[in-house]
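Every protein chain but one is kept in place in this view of the complex.
Order of writing sets the chain letters: A and B. Residues in each chain are counted from 1.
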Amino acid sequence: MSATKLVHGYEVVIGFETHAQLSTQSKIFSRASTAFGAEPNTQACAVDLALPGTLPVMNKGAVERAIELGLALGSHIAERSVFARKNYFYPDLPKGYQISQFEIPVVQGGAVSFFLGDEKKTVRLVRAHLEEDAGKSLHEDFIGQSGIDLNRAGTPLLEIVTEPDMRSSEEAVAYAKELHKIVTWIGICDGNMQEGSFRCDANVSVRKPGAPLGTRREIKNLNSFKFMQQAIDYEVRWQIEQIEDGHAIQQATVLFNPDTGETRAMRTKEDAADYRYFPDPDLPPLVISREWVERVRSEMAELPRVMAERFVTQYGLPEYDATTLTQSKAMAAYFEGTAKVCGQAKLASNWIMGELSRRMNADDMDFAQAQQRIGALELAALIMRINDNTINNNSAKAVFDALWNESRVAVGDNLHDVTQAASVIDSIIEAKGLKQMNDTGALEAIIDEVLAANPKNVEEFKAGNTKALNGLVGPIMKASKGKANPAQVNALLLKKLG
Amino acid sequence: MALTSHDIDRLAQLSRLQFEAPAAERLLGQLNGFFEIVEQMRAVKTEGVVPMAHPVDAMHGLTAAIGDTDALGMTLRLREDVVSEPNQREANQRSAPAVERGLFLVPKVIE
Partner (left out) sequence: MADVHNMTVAELAAGLQHKDFSAVEVATRFLARMGGNPHNAFLDINSEVTLAQAQASDAKIAAGTAGPLEGVPIAHKDIFVTKDFATTASSKMLKDYRSPFDATVVSKLREAGMVTLGKLNCDEFAMGSANENSAYGAVTNPWDTTCIPGGSSGGSAAAVAARLAPAATGTDTGGSIRQPAAFCGITGIKPTYGRASRYGMVAFASSLDQAGPMARSAEDCALLLSAMCGPDLDRDSTSLNVANEDFSRLLAMPAGDKPLATAGKDGGPLKIGHPREWLGGGSQVDFDRHAPARRSEGTNPQVNKRIEEALAHYKSLGAELVEVSLPQAQLSIPVYYIVCAAEASSNLSRFDGVKFGHRAKEFTDLADMYQRTRSEGFGDEVKRRIMIGSYVLSHGYYDAYYLQAQKIRRMIANDFQAAFAQCDVIAGPVAPTTAWKLGDKADDPVANYLADIFTLPASLAGLPCMSIPVGFGEGSHMPVGMQLIGNYLQEAQLLNVAHRFQQITEFHHAKPEGV
């Protein structure tokens, strides 16, 4: 571990609480739909509204997703966990209590590892527990009143809690991105931050190095990575200023205002401190058998970090490449699709992390869209053509360019095999006349002309100035319209001047 | 340890109830009357006794005869993840005090 970077001599300490909405069809304790964006209260059934006489019945799908997260993060899956009632009054909380887990959560321990630049970081988890989401209060267009929509009430959540292991806003954002990647990768959460499917609360405090932990303030509902960084940076500056001005930090819950870029303390609920947790008598203990855990494990997709390790061993990629290529399932699949076919893993990695990613960012595209421009098979064929000296790198970029920009029947994913892809590539090479010139005779003719036209360079070279050679190679490549094979040009030149 | 009028205020706040002075006085006396008979319970030695949160936990030897149980008692029954609740907003809001455009109206919520 490198020394943690300080801000004005203060160490920043950050812990995260993330609420991930689980991708179940129905709610955690009722059979109402969890679909987003329905008409107000049309997806709030009797149970969700806490109508008298209603009772909760647990959704197996939510438990399964909790197990998957635990397995993905190397956590302990509790064989017996308990649902408890968290009692407080709020209009968006229909029962006047939230069913959550308190003393015994379902997922215990575990860790999230990721790269910050090229430095490997690991953030330890305290726990992840199952609970129900609340409804929404709408403040617009009701004079002096709020409208309550309980469609979201009862949506299953996993609250994922870390140790205060992060030491900078960059590290915090990198953690959040990695966690986001994992939950979407294993498919337990759609990760849609605009719709609130993945909500982060950051506990931020500062201290002089070596000093005990400072008082923390909790920034609620950070719903974009951009705001996350801004909010934490502002909060850190604010806390340091307070301390420097001799004010003690008061524990508080704050909201980030994207418009002002500032955080502001929320109106505190007087009794927020006393939730009167107790085991929910409507719900016996949740028991998860080892068999069930193993069944889920056997059915789970390969995890990003496992896949990255495999890329290193199977394809001999550097760890950095392997980690970058496993940012998303789509990217990893694209890489394997290319590497397997062309047999040039490192070249494939370079093209995907380089040219392809650049184009995708420029045109703001995801892999599904990119596939329509250049399929993995086409990229593989292109790489093969570089490899067999049909074209050189510059020409390859030109071919890539053509594939990317020229409107044509989308071939990307309806190509069946590499031969088909190769013919697409070859036809472009043909049409643009990019084929590398490997005919020695023609090349020698060009070289002779250039030598004759540049006696000065020839003199200097013979006088021992090897640099003078470049003055000759340039014109030769130019005369060959970039199609000459640079290696071949060098060899022939030396022979003639030798 | 008898309750004080301060406890009554704190508990009333927690419970979202309010008591006028005379009622609060009477209530304080009644609650302390109750906690008098609770004292004997607090004296009982209970080291090592597992709290009983659910009656089925006590159905010794019967748990084999009852589904969804293990040696320790009742276990949580899990349902398949299926949506089967139709939209019943109208029926569900029939007894609502204040509704507009399908939303339950409350005095402004200030965060």
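Operating definition for what follows: contacts are C-beta pairs under 8 Å (C-beta built on N, C-alpha and C of every residue); 3 or more make two chains touch, one makes a residue touch a chain.
Everything numeric in this text was worked out from a predicted model, so none of it was measured.
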Among B:21, B:44 or B:71, the residue in touch with the chain that has been omitted: B:44
Residue touching the undisplayed chain, where the options are A:16, A:97 or A:315: A:97
Residue, one of A:281, A:316, A:343 or A:474, that touches the chain absent here: A:281
Residues from chain B at the interface with the omitted partner, ascending: 3, 7-8, 10-12, 14-19, 27, 30-31, 33-34, 36-42, 44, 46, 49-60, 62, 65-69, 74, 76-77, 79, 88, 91-98, 104, 106-110
Absent chain, residues of chain A that touch it: 46, 49-58, 85, 87, 89, 91, 94-97, 148, 150, 273-274, 276-278, 281-284
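Here is the rule we go by: only the chains that are shown with their structure count from here on.
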Computed distance of Cα centres, chain B from chain A, in Å: 42
Contacting residues of chain A [partner chain B, same complex]: 24-26, 30-33, 39-46, 49, 51, 57-63, 80, 83, 89-92, 137-139, 142, 144-150, 255, 266-267, 270-271, 274, 276, 279, 281, 283-287
Complex interface listing, chain B residues touching chain A: 13-14, 16, 53-54, 56, 68, 70, 72-85, 87-89, 92-93, 100-111
